[in-house]
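Missing here: one protein chain of the complex. Every other protein chain is in place.
Right after this comes subunit A.
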Amino acid sequence: MAFDLKSISAKTVCAGLTAFALALSSTVAFAGDKLQYFTWSGYELPDFNKSFLAAHPDGVEASIFGDDDDAFTKVKAGFRPDIAHPCYDKVARWNKEGLLQPIDTKRIKNWDSIFPVFKNLPDLQAGDGKVWMVPWDWGNTSILYRTDLVENPEASWNLLWDKQYAGRMATIDAVHDTPVVAALLAGVNPFDMTPEQMDKVAEKLREQRPLLSNYTTDMTSVEQALASGQLVAAMTWNASATSLKKQGVPVEFMKPKEGMLTWACGFVMLKDAKNVDLAYDFINSRLETDSGKYLIEAYGYGSSTSSAFAAVPKEELEKLQLPSDPEVMLKTTIFTGPMKQNDDLAKMFEKVKAGG
């Protein structure tokens, strides 16, 4: 009797799943002539590519990821967008897997206005005037804290290990953020480490786990929790600082003495992209001054083009703590480059999070 009910419900569920899968595959078939863009949540806004949408109304369909390691496995498993938006530290990994095709810089109109520090990144070079990734955005990772609830903290990443604030801190659930910081504090090179050094990093992460409210990439929840006072400090990106300051929440984006993390991300074209011309139009549209200016003013991230910076007033940039030249920023921060033990670190981080 008991098992009859169960098998009936299992069958119904399966039938439902089949119907759902069929429905999904039919929508995918319809979407073939639109540009498929796979990106971080919040990066799909139409304001970033106005001219593209003017030329191709409704011409882009975005899928969202919360972390580019998850995005990598999804693409590896057969998801085929035309363009994706990973960060620099992952490019070599995507490339090694044979997922990318080179992008011809001659077809990128604003290529010359991209800061040389990004244009010359080693993992980007595909030779012959071609690149694996067109840099679009850069920014910082640091601690965002409530100035009224955390009084005069020492400017250090150690704040996220402070027992005083146990249960009221959160950190980013991504290999290129929290484990990198743990490595810095453990005195280990985050980008290349021996197994013994990795144990040290794991030890540091274990120390932090009981103090955290959660590990997350959902920045909206983190911002809400900081605004309500549930969290007093959290590891975030610039956009959260910009957004909470705009709302009038008393927060500060820390400049830790160990250095903020600086990252750069951009567009890669997938090997079997169906809409190559649309993809170039899209990248060109995103590199226009207006788009970069919007990125700076709305999110507080840096644009990869100097023309966008030139369009933003100086006071605005100062308020956002963004120098108009990323090279100035990189003198005091740690650039997130490719991590040799990315997979091992990811596994270790998952185990620590689960309590191991």
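Heads up, the rule we're going with is that a residue touches a chain if its C-beta (ideal position, glycine included) is under 8 Å from a C-beta of that chain, and two chains touch if they have at least 3 such contacts; residues count from 1.
Criterion: contacts and distances are computed from a predicted model.
A.B. asks: According to UniProt, what is the chain that's been left out of this complex called? Choose from "Aminomethyltransferase", "ABC transporter permease", "Tryptophan synthase beta chain" or "RNA polymerase sigma factor".
C.D. replies: Protein name of the absent chain (UniProt record): "ABC transporter permease".
A.B. asks: May I ask which residue of A:P57, A:G127 or A:G355 touches the chain that does not appear here?
C.D. replies: Checking the options A:P57, A:G127 or A:G355, the one contacting the hidden chain is A:G355.
A.B. asks: May I ask which residue of A:D33, A:D47 or A:D70 touches the chain that does not appear here?
C.D. replies: A:D70
A.B. asks: Determine which one of A:K109, A:K246 or A:K347 touches the chain that has been left out.
C.D. replies: Result: among the candidates, A:K347 touches the missing chain.
A.B. asks: Even though one chain is hidden, which residues of subunit A still touch it in the full complex?
C.D. replies: 1-3, 5-6, 9, 11, 14-15, 17-18, 67, 69-70, 72-74, 76-77, 97, 167-168, 174-175, 209-210, 212-215, 221, 225, 228-230, 343, 346-347, 349-351, 353-356
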